[in-house]
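As you look at this complex, bear in mind that one protein chain is not there, while each of the others sits in place.
We call the chains A, B and C, going by the order they appear; numbering starts again at 1 in every chain.
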Amino acid sequence: MKPKIAIVGASGYSGEELVRILLHHPQVELAVVTSRQYAGQTVAQIFPKFANHPLAKTLRFTEPKADALAQAAQIVFLALPHGVAAEYAAPLLELGCKVIDLSADFRLKSAAVYKDFYAHDHPAPDLLKKSVYGLTEIHRSEIKKAALIASPGCYPTSILLPTLPLLKAGLIKSTGIIADSMSGVSGAGRKAELDYLFVECNESLRPYGVPKHRHLSEIEEQLSLAAKTDVVIQFTPHLVPVNRGILTTLYLAPEHHFGSPAEMSALQEQVTKCYQTAYGQESFVRLLEGKSLPDTKNVVGTNTIEIAWRLDPRTGRLIVMSAIDNIAKGASGQAVQSMNVLCGFEETTGLV
Amino acid sequence: MKPKIAIVGASGYSGEELVRILLHHPQVELAVVTSRQYAGQTVAQIFPKFANHPLAKTLRFTEPKADALAQAAQIVFLALPHGVAAEYAAPLLELGCKVIDLSADFRLKSAAVYKDFYAHDHPAPDLLKKSVYGLTEIHRSEIKKAALIASPGCYPTSILLPTLPLLKAGLIKSTGIIADSMSGVSGAGRKAELDYLFVECNESLRPYGVPKHRHLSEIEEQLSLAAKTDVVIQFTPHLVPVNRGILTTLYLAPEHHFGSPAEMSALQEQVTKCYQTAYGQESFVRLLEGKSLPDTKNVVGTNTIEIAWRLDPRTGRLIVMSAIDNIAKGASGQAVQSMNVLCGFEETTGLV
Amino acid sequence: MKPKIAIVGASGYSGEELVRILLHHPQVELAVVTSRQYAGQTVAQIFPKFANHPLAKTLRFTEPKADALAQAAQIVFLALPHGVAAEYAAPLLELGCKVIDLSADFRLKSAAVYKDFYAHDHPAPDLLKKSVYGLTEIHRSEIKKAALIASPGCYPTSILLPTLPLLKAGLIKSTGIIADSMSGVSGAGRKAELDYLFVECNESLRPYGVPKHRHLSEIEEQLSLAAKTDVVIQFTPHLVPVNRGILTTLYLAPEHHFGSPAEMSALQEQVTKCYQTAYGQESFVRLLEGKSLPDTKNVVGTNTIEIAWRLDPRTGRLIVMSAIDNIAKGASGQAVQSMNVLCGFEETTGLV
Partner (left out) sequence: MKPKIAIVGASGYSGEELVRILLHHPQVELAVVTSRQYAGQTVAQIFPKFANHPLAKTLRFTEPKADALAQAAQIVFLALPHGVAAEYAAPLLELGCKVIDLSADFRLKSAAVYKDFYAHDHPAPDLLKKSVYGLTEIHRSEIKKAALIASPGCYPTSILLPTLPLLKAGLIKSTGIIADSMSGVSGAGRKAELDYLFVECNESLRPYGVPKHRHLSEIEEQLSLAAKTDVVIQFTPHLVPVNRGILTTLYLAPEHHFGSPAEMSALQEQVTKCYQTAYGQESFVRLLEGKSLPDTKNVVGTNTIEIAWRLDPRTGRLIVMSAIDNIAKGASGQAVQSMNVLCGFEETTGLV
């Protein structure tokens, strides 16, 4: 029998994308979608674009209640604001559900760091130990056995996937890492705020959250785990007028100097091999070759990350660039990818 | 009598903006506009948006010829591709015109560096010594006396104005500078190429020219002059779906460590004072205060650069961000600003 | 001495555009800007893009109070929601101010029609008789003497200017008129509503307000006055992803059939002459010639309307197309144009 799925907070952009993917997923049954705001209405009414799917006409949004969720579903996705997600995770886990949380609530191991970055006490610190960081390419084996998966943030996904293999392989220094990212406006969520009006975003390019964006906490924790030392990085997010997509440019310092052509050539081979070993068999990582550079339009609507890199002999740096769909690979696509692993399905099921 | 002005290559985006500004400039007379493609047609026919201006109905595009230009105008703007501009500059200067060149042809002092970055021999190396780099805020006194002004590139403007004062004041190191920029599509020029079609650019975010963009040459030359030592920087441009605007984020290393709150506070004062001294009286530099960060929508259509900065105590870096209109402050607005200085006009004449 | 000006409701898109125009207007002094939300803050703080103007740093938003407004200003622009504007107009007029209202409150002569379309009683029905519809090209002589000017709506401007001359000249039937319009998102105002978020508008094309949009009331009243008979039209607005601009396509029935080439040729001459007579001397009407068709990008940022037309011998219809900037010619630009007339200034003062 197909596992039954619930999505809590299904009316935001991540929730909507989960609905889209799971409606068409051949191995699970979308059983519950919750939304306080739209309770009582059908999926077809709130999301006309899904109305052709037979289930969309009968499935109605409900109020989110842990008991009812646990009775109706074996796997629950939480697409809620941080702080709120944790309130549902604890009872759902106790009631035997598997929980895949798309908020920031369980991405960190340290409640203190959480408080430092999120400005409130962690609502369920005991669960931090149990949660698995849902970056499938990195933590696949733990995800298989997890009860609580903390799906990574969008920026962290675009930064960690290109950086972790290099760091683990000792090819780059763990100091001095800079990540410069730009994101589409869906990253701000479906919130009625002046800053995200069409007229305020169109024809606008702007940094924000400088210099201490919340996503730094999970990025640095994952990098530190990989480097086996404390890593502090520089991260600047920018808001740009596209619906979806994150483009990240990383400035990295190779562990070894490459002053001569021979050294540069050797390093090129090492980096190529490092990425090939890490991701050559991965379905959702596209290592670009030749002159190709990442472009969000080639990944939007998919669960793929594009990665390209260049050595700069003038500066001695390694420049790595990545592109993802912030709502897909950066949120809901990746969450379903981890669900596939958790359930023992083919990892690409229901995803493109 | 008002000086007469010619614009050579008036049908590209920079040329069009020069036409717009100079049609309304109260102290000069737009006498000649050239365009091989549109020769014989009026400004009103090619640019309907200017058709309300009386001159637009009578002023016709002509073929560019140095003799005719020199007879008809005292000041000639060259809005031509690099390599081509130099062919006009030499005879025009000999014939006694003042030349303001918006191409890259006279921005460098070294013909060798030009060849390294532009892949052909410099067409008029003798003129390199005579040209003045037209960054008015920095080279105002030389511009006053110049015969040949090399108007800066768009990216260089967005990078140099925020960086030069810090470098001159010794507040930052001359090593390790990183500039990460994103530009609107007008930066690619009015060229019929697939890469710049609406459908290819809309909903697309992409880096390009990594790691050795041509603008590096002029950026590094100007930084080196200021630092009195050779400066090599990292620069990554990105193409994003806006018509106009460049947003640059700079990663800089303060000369002195600021580990303690007192050191940080002292450095904050120094940076504030440095910028205040450099630009406090400048009409076209807006130093943002409080929580404000640059946003291209606040500068598009104007000759203003917005600058904001943050010290990051976690990484020890100084982050500086700037926003300009690539076609205005980054090209034609700045060129007119230097013309105003050259002619002894109020510097803001005809500009907003 | 320059007349002093107040703008009530200066923080919306029309208010912002009034601020922009009037800061630079050489013959008036911007004395008061009100905004409940931003009271106490300077223009420079709320609109960084105007911060270079010296007045922007000292002029502070205030709470709107009729007494204080009348003491400080001779001319008051109301950029307020309908229903609210009328509350200010009455006391301001009594206190001797000239009032230019950008809301819908005084555009109609009939309080009953107002109630039918705006769903509430008119708040100041006595003033309806005194107000002048501020379409300068049509009502210039009345505007000169007006105390209360009702500045037209954006859609009405784009529809009335192309239609009125034809109707007055008897060239088209007063029946069967269809206006199909598309508008940029600024038309919805600076309101924090989900429907106008970037992600909801970008890559979206949608009709709305079908079939009875409020602007019909003033369009039909003005057409009826011109036709000297009751006119009912069809009007469909659409929301499209641009910041500014309205493009209207009008489907009109010529009064006389043009079955033969000779008849068609004759009608072409009549329409040409009609528009030439009506608008040939107008500064802000651009009658397109040859193959040119209107394009909002040629009018955005200006007070100009572009008009083109075609006879279709296959259907016997006259197709007229117009383009305006909804915030400029469709709102604030036009309002300043009528102020110029009212004050006896050159009509184009401060406008492009």
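Throughout what follows, a residue touches a chain if its C-beta (ideal position, glycine included) is under 8 Å from a C-beta of that chain, and two chains touch if they have at least 3 such contacts.
This is a predicted model, so every value here is computed, not measured.
**Student:** Which listed residue (C:A39, C:A112, C:A192 or C:L205) would be found touching the missing chain in the intact complex?
**Tutor:** Of these options, the touching residue for the absent chain is C:L205.
**Student:** Could you tell which one of C:P294, C:G330 or C:G350 touches the chain left off the display?
**Tutor:** C:P294
**Student:** Please pick, from C:V99, C:A226, C:V242 or C:L351, the residue that touches the omitted chain in the full complex.
**Tutor:** C:V242
**Student:** Of the residues in chain B, which ones touch the absent chain?
**Tutor:** 13, 184-186, 190-194, 196-203, 241-243
**Student:** Footprint of the hidden chain on chain A, which residues?
**Tutor:** The list for chain A reads 24, 48-49, 51-52, 203, 283-284, 286, 288, 292, 295, 297-299, 301-302, 304, 306, 352.
**Student:** So that we can see where the missing chain sits, which residues of chain C does it touch?
**Tutor:** These residues of chain C touch the chain that is not shown: 178, 180, 182, 184, 200, 202-208, 210-212, 232-234, 236, 238, 240-247, 249, 251, 293-297, 300, 310-312, 314-315, 317, 319, 321, 323.
Throughout what follows, only the chains that are shown with their structure count from here on.
**Student:** Please indicate the chain closest to the centre of the assembly, with centres calculated from CA atoms only.
**Tutor:** It is chain B that sits nearest the middle.
**Student:** Between what two chains do the most C-beta pairs come into contact?
**Tutor:** Of all chain pairs, the one joined by the most C-beta contacts is A-B.
**Student:** Same or different for chain B and chain C, where same means more than half of the interface numbers show up on both copies?
**Tutor:** Same residues, largely: of all residue numbers at this interface, over half are found in both copies.
**Student:** Averaging over Cα atoms per chain, report the distance between chain A and chain C in Å.
**Tutor:** Roughly 46 Å, centre to centre.
**Student:** Using CA atom averages as chain centres, what separation in Å is found between chain A and chain B?
**Tutor:** So the centre of chain A lies 38 Å away from the centre of chain B.
**Student:** Quick check: how many Å separate the C-alpha centres of chain B and chain C?
**Tutor:** Comparing mean C-alpha positions, chain C is 37 Å from chain B.
**Student:** Considering chain B alone, which of its residues make contact with at least two other chains?
**Tutor:** Where chain B meets two or more other chains at a single residue, that happens at 203, 295, 297.
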